[in-house]
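Sending over a structure as structure tokens; questions will come in a sec.
Only one protein chain is missing; all other protein chains are in place.
A and B are the chain letters, set down in written order, and residue numbers restart from 1 in every chain.
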């Protein structure tokens, strides 16, 4: 058998480090496709000149290009037999990715816990993406429910202790970033760090109806091979499940309208793909400001944001019993950098 | 309210200069996507080697990439609350855009005229796109019908006087362009300037059936955010209106078959998006030679062309009463450069 059957729960060992395959060089082509796939308008990721005026050598790759590329590498080893993608934590962007960089990824198994059903288990991995110099560019924890190969109990019962939020002191600001002369006209909105207060909710207004071709182009671009995204014969209803990362990027791009100056994602505190998304859905987004923090870089503040993607009109997040509403697709908690 | 509600008619002042947001670096990735979106085959925009043989340093960006990018920047300030895109005039390409250039745009309000209904007005703007050196690369006048915020009469009644045609002496030929050794085998057709006479009509033969994913990829690539292009809930019929520029590019690319040597667009004399275009439409095109002019550059002539895009088979342009036929999508009047 030469093809990859994927790993089952029994195939993981605590502390094991898995080196993922297929290094990937990311360049201006990937950046252009990102702009064609999502209504991304953040000035720092759109313009070399703007990025240079903010102290960077050029416009770095969108932070989510880094995330999707690293995530895509992990799929054949982590989630080919996954039943569900359960969560993210402790995500941190550590170094910008520049056009021409080559990314690789490794994952360390940091938790294994068999479910009471005896047919599945939860695998926690800490994934690290590195550039061609071996420098870490991104790290995050992800946990997935994976099928067991057999019925024999494994005894695995180790769940890691994870931080609910990345601490402000652990946020890494790209070296050189300086927002003291930030151009609010070119960026598109006047709102700065101090204009946002915890509790503020911003409805991002715009909506995008998704097509099959778009989400498949996106998912292939990240070399994510999970069958359910491409093959209509994988589900009884003949639908292709849209890669959760497509919804993340779409919602983040929509959030430009109201959060144009929240330029860089520097941490992923948590996230849940609450309901599946399919072609034909019209996706909208809203954000809630959760927390503010300062950084030691000139003019650079941090906002902790909840980003919620919905199918159809935005409504309440959860029902009276605390369950997510059916219209909610994504609930993401992240830190972004914004001019003071 | 942090999101952009768009401007209403009352929000414009005569002479005001609006600096549009989100500078954009355009590179080889955007060029490649353009070739994937449109059947573009012009040799000068396809090949560095061909462009170098014509005296340029490399293959410049397609002139319509420049147009769409600049146009896209203006949407949030000019046409977010527009009822109709009424026309273009006095468009001139002033300098080639090269891979790696960053474009910004400004618009000066040159006309404001309230409509007799009292609920809308017409806004004329002269938009200028500039590269990272501040050098103008494109200028054009566009006018749109915009909703009024209120009912109080504004008294605005200023319509600018616009040239119906850019004069041949005002056409800007890219510095260095030399068609004296133009390779007609590589360009695909033998026809030169002298082979075209005013009154000649060319049916470009080919047709392309449009898909939703394609026009949305295109429109997003230019960071054009008008809701009607993306969101099926914006119209009672659930259709997404295709960005008029998508039809311009499609028709221009189709016109290669018969006008392969009309390499560069240097002026936009006028244009009307006559009827809306939707996914599923099969777009065809025909051209009429309107006028010929010489230039002072070696081997370089100019043709003034009417480019008409139709849904389905090409027929007459207007009915007996002078009204455009329902099958007509676009009527564009432009100057192109072609070897003598």
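Here is the rule we use: a contact is a pair of C-beta atoms (placed from the backbone, for glycine too) under 8 Å apart; a residue touches a chain by one contact, two chains touch by 3 or more.
Note that the coordinates shown come from a computational prediction; the quantities given were computed from them, not determined experimentally.
Peer 1: Which of B:16, B:203, B:294 or B:319 sits in contact with the chain that's absent?
Peer 2: Missing-chain contact among the listed residues: B:203.
Peer 1: Looking beyond the chains shown, say which of B:32, B:228 or B:340 touches the absent one.
Peer 2: Looking across B:32, B:228 or B:340, the contact with the absent chain belongs to B:32.
Peer 1: Which of these, B:47, B:132, B:154 or B:232, touches the one chain of the complex that we don't see?
Peer 2: The missing chain is touched by B:47.
Peer 1: Pick from B:80, B:146, B:166 or B:260: which residue touches the chain that isn't shown?
Peer 2: Per the contact definition at the top, the residue touching the missing chain is B:260.
Peer 1: Write down which of A:216, A:247, A:260 or A:337 is the residue touching the left-out chain.
Peer 2: If we include the chain that is not displayed, A:216 is the one touching it.
Peer 1: Footprint of the hidden chain on chain A, which residues?
Peer 2: Touching the missing chain: residues 2-4, 19, 21-25, 27-30, 32-33, 76, 100, 102, 104, 132, 211-213, 216-218, 220-221, 223, 225, 227, 230-233, 240.
Peer 1: Going by the touch rule given at the top, which residues of chain B touch the chain that is not shown?
Peer 2: 27-33, 35-43, 46-50, 59, 185-189, 191, 195, 202-209, 211-214, 217, 257-260, 282, 312
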